[in-house]
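Removed from the display is one protein chain of the complex; every other protein chain stays in position.
Showing chain A:
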Amino acid sequence: MTLPKTVPRGSNRIKENDKRRIIDETQRKRRQRKVMEMLESDNYHDDPHADLVMSKKAPKFEDSLEQRNVRTKKKERTVDYYQFKYRKNFHQLVDEDRAESEAKQRPSYMDIQAEESQIPPRHFCAVCGFLGQYSCLSCGTRYCSLRCMETHMDTRCLKWAA
């Protein structure tokens, strides 16, 4: 008995891979940056008090009131004063620092950042956390087994592909 010649031999899974959308290097980098931003963020959720309307009559910080009377009263400043006067975001600060360090011939904030490692990176399965030797065709995420791959495909793979 012979197989019909019209159907080539081989795994169905591999054949289907051709149809899959593969995200390119720039998009992968963008994803990575998003992950890093998440790891730097203070909170994941929104401010639970955001919808509250604060009454202006409500006392704010009692302790600051009792403190003040010890000092001279002329220099009483609200929090907004400092926030307004020194409002600068992190990038502005880093840029200023670079200019200043060049003038003073000292290393700057960016200079002291550790360089890339000499040691090759290790790869952990994104699903279960053990060593993952395979990488996803679409997005490059690491996984260790078929089972983890399926979980990955069902959940995170192209979920946030922008």
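Here is the rule we use: a contact is a pair of C-beta atoms (placed from the backbone, for glycine too) under 8 Å apart; a residue touches a chain by one contact, two chains touch by 3 or more; residues count from 1.
To be clear about the criterion, contacts and distances are computed from a predicted model.
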{"item": "Hidden chain of the complex, named as in its UniProt record, picked from \"Vacuolar protein sorting-associated protein 16\", \"CLUMA_CG009015, isoform A\", \"CMP/dCMP-type deaminase domain-containing protein\" or \"Actin-related protein 6\"", "value": "\"Actin-related protein 6\""}
{"item": "Sole contact to the chain not displayed, among A:25, A:40 or A:154", "value": "A:40"}
{"item": "Identified contact with the non-displayed chain, of A:12, A:26 or A:83", "value": "A:83"}
{"item": "Hidden partner interface residues of chain A, rising order", "value": "32, 35-36, 38-45, 47-49, 52, 61, 63-64, 66-67, 71-72, 75-77, 79-80, 82-83, 85-86, 88-90, 93-94, 96-97, 100-101, 105-109, 112-119, 121-122, 124, 127-131, 155-156"}
